[in-house]
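One protein chain omitted, others in place.
Lettered A and B in written order, each chain numbered from 1.
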Amino acid sequence: MSDDGISKEPMLEMYLFEGEQLVEQLEEIIIKCEKDKKFEMGAINEIFRIMHTIKGSSAMMMFNQIALVAHSMEDLFFFIRANQNVQVDFVGLSDMVLAGIDFIKAEMNKIEQGKVADGLGDELIAEIKTQLTKMKKSYEDESTLPAVVADPVANEATPKYYISSYQPSPDKKTENTKYCVKVFFEEDCKMENIRAYLVVNNLEDIVEEIYYLPVDVIDNEESAIVIRENGFLICFSTAVSYAEVESALNETAFLRKMEIDQVDQYPDEIKALHRRKEIRLDDIPAEVDFRPQLETVETSKDVDAGPGNNRQQNIISVSVAKLDMLMDIVGEIVISEAMVTKNPDLAGLQLEGFSKAARQLRKLTDELQDIVMSIRMVPVSMVFHKMNRIVRDMSKRLDKEVNLEIIGENTEVDKNIIDHLSDPLMHLIRNAMDHGLESKDDRMAAGKPSAGKITLEAKNSGGDVLIIVRDDGKGLNRDKILNKARERGLVHKAENELTDKEVFSYILLAGFSTNEQVTEFSGRGVGMDVVTKNIEKIGGSLAIESVCGKGTEIFVKIPLTLAIIDGIEVGVGKSRYTIPTISIRESFRIDEKDVTSDGDGNEMIMIRGQCYPVLRIHRMFNIKNSVTRIGDGIMVMIESDAKIACLFVDKLVGEQQVVVKALPRYLKKVQGIAGCTILGDGGISLILDAHGILARQLA
Amino acid sequence: MSDYIETAEDTQRGKFLTFSIGKEAYGFEIKYVTEIIGIQDITEVPELPNYVKGIINLRGKIIPVMDVRLRFKKEPREYNDRTCIVVIDIRDISIGLIVDHVAEVLVIPPENIVPPPAIKTGFHNRYIKGIGKVGTEVKLLLDCDKLLNDEEIDALSNAVE
Partner (left out) sequence: MKNVLIVDDTMFMRLSLKTMLEKNGFNVIGEAANGAIAVEKYQELHPDIVTMDITMPVVDGLEALRQIRAIDGQAKVVMVSAMGQEVMIRNAVMAGAKNFIVKPFTEESVIKVLSKV
């Protein structure tokens, strides 16, 4: 990228941000058009405009291959837009555009990762051009409409002259002076003919008559070449001062050289023009309809807030880095606020006024926190809509007709989380299409409609967001799964005690796949456990329900936000841990005698008739110098996804709100530790994740 | 990254921060160093290799700290008030290196640096990029990149992203 001396960083970010948005929009439109089997004017305009924009921005950023590919697609749609009756092969055309989109996406991806965008679009461009030629040919054969591209006003050789608005002042006795000016433009400034016209325009109001050579600057592109070689000759007469003339001429941009001469007579070539004079009034040639149709551009439902906003902009885009900083500072404020209002110096003092003010402060910081969090919230629609493409591609490849239904796309989730959602969702949808949905024949034999249905739904549920991927395919076979699990030695409970949910969750384990064939997309047995891991990484969990023969539902529960949680601080040895309040059922002290061990050293306790495993944190994390006698410590009962256990810790320190910070990337991820937080005294507390802890220790 | 480091990029070539571990003197390029702090409380994190002692809070940023002695499989030593943490920043990873004490910043021109001997023995030879001669002394110049990222570590640290 050339360096204009401007930092390209913000530009690059904006380019990628807008580019990616545009590409997504484009993809949606194309898929819809393909489905509807028609290209509505609004869609064509939109496609054209997007390609045009991508071309422009890419050229500015010197990503020439992207610009070229976009350009060729722009040309294609320019033609379609101008010739609405042209026969279009919808599937072929969509495939081509999608191929173009994929190319652009891939290149942008490379750029985003700091790599060189080295893809070559030649083949693609050649294909597109071939398609365009084919279209043009078939169109010309059929229709009688003239090719639209040429300018109908082109070929007038008759020079035009302008009656200028210049009126010599009646009392002025000054005579007009004749001038002859030759103008040379800078090399490579392009469109010299129009620039030349601009010069004439500038002079119009101060001259009485004006002639110029070449004459057809407005209409004939080739005149630019003449001007480049010979300069632009202007002759005029005026009564204004030389200084004024010079000043008007100096307004010309890209001026390389200019010769101004006062003459008595115009040169011969101008005189020749003079004789052929035809006076015409200012004339704006009949417009060729290159303007985009001015019907209101429909914002189709799928196309959400696009960059070319045709409604008032009450939205601004903010860099995520700034939001993260804001989040951090708000977090610090929360901690500081606690340090002030819960300061040990104040213990035992009666402080009416202070307490009142502290409560008010607390209220305000809570509000601030809520607002900042809400700023970070982004609707899941972007991620959901990406799935349309997957469904479309796969249904073609698998020859299965599938309808994707999207519900609750406006449900919002923290920006951090949404980025990690798309891969898992993609995989779930692929699974549903590949393994869940049966072939057309099988479906019809089973009395189902031939088109399969996949529903992608998002809704709020308490402090979490629930995302459901539902298909009406053949469902999961409990026995088959159980057999496989048994084979792999994964079954630890009596089989008849396992609920369906538990059986189905075996497929989330690594290496588990009951598919005999490995298909291109899935079935390699690495899928579901990676999905689970990724969901857990963002603090979520998976659950599966299914009815054999009817379909499968996969529930993905993810927290609304990772950022700030309520937690109970506990101490184990020198270390401090924070357990999210939401995972805690209760805490209590117990006696040595209440704990029983089984043969393998696993401890458990009975509470109100139920038996729960005991997990010693100090053992789990190898912490020295902690309390080991049951009677001296505390039990904290935690729960996650219907699994319950009691954690044994040294002591409870207190309750507080903590800002979740990720552990440094360099460190290996520890199952059961979700992150860390900085305490009021500057120390660090590790945040436990109930789901992870339970998964560690329990089968 | 402090401004100092960024703008003085060129003037930092050939400058090494030297520190000692036992009898040996080591050094690495100062361009990686963001700051040097005294030893402070380290929060332990379970399941880490023994030479990664845990994490510390550096003005709100959480960074891991590695004990260079242990990394080089030397005898561990108790930390005292001369013990320092040298915070380095490579490829967006910040990490603190615990060293016995920091000596000084030296300029070692390239002609005074020779490649390490091709001896296969010596575990920590692979972290040494070169041997720098300073007067009569010899400093073992470390390859920070390798120190942080060799297969051992890759195998241990699951890519989080």
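In this section, a contact is a pair of C-beta atoms (placed from the backbone, for glycine too) under 8 Å apart; a residue touches a chain by one contact, two chains touch by 3 or more.
Note that the structure is predicted; figures quoted are calculated from it, not measured.
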Original post:
Among the chains present, which touch the one that was left out?
Top reply: A
Original post:
Which of these touches the unseen chain: A:Pro10, A:Pro449 or A:Gly682?
Top reply: A:Pro10
Original post:
Touching the left-out chain: which of A:Lys35, A:Lys190 or A:Arg397?
Top reply: A:Lys190
Subject >> Given A:Thr53, A:Ser237 or A:Asn403, the one touching the chain that is not displayed >> reply: A:Thr53
Subject >> Touching residue (missing chain; options A:Asn109, A:Thr133, A:Gln262 or A:Ser317) >> reply: A:Ser317
Original post:
Out of A:Glu251, A:Glu332, A:Glu405 or A:Glu495, which touches the unshown chain?
Top reply: A:Glu251
Subject >> Contact footprint on chain A, counting only the chain that is left out >> reply: 4-6, 10-11, 14-15, 17-19, 45, 49, 52-53, 55-57, 59-60, 151, 189-191, 193-194, 197-198, 201, 218-219, 221, 250-254, 282, 284-285, 287-288, 290-292, 294, 296-297, 307-310, 312-313, 317
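Operating definition for what follows: only the chains that are shown with their structure count from here on.
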Subject >> Between chain B and chain A, distance of the C-alpha-averaged centres to the nearest whole Å >> reply: 39
Subject >> Residue ranges of chain B touching chain A (in the complex, touch as defined) >> reply: 41, 43-48, 52, 55-57, 60, 62-64, 93-95, 148, 156-158, 160-161
Original post:
Which residues, counting only chain A, touch chain B once they are in their complex?
Top reply: 328, 332, 537, 574-575, 620-623, 661-670, 673, 676, 678, 682-686
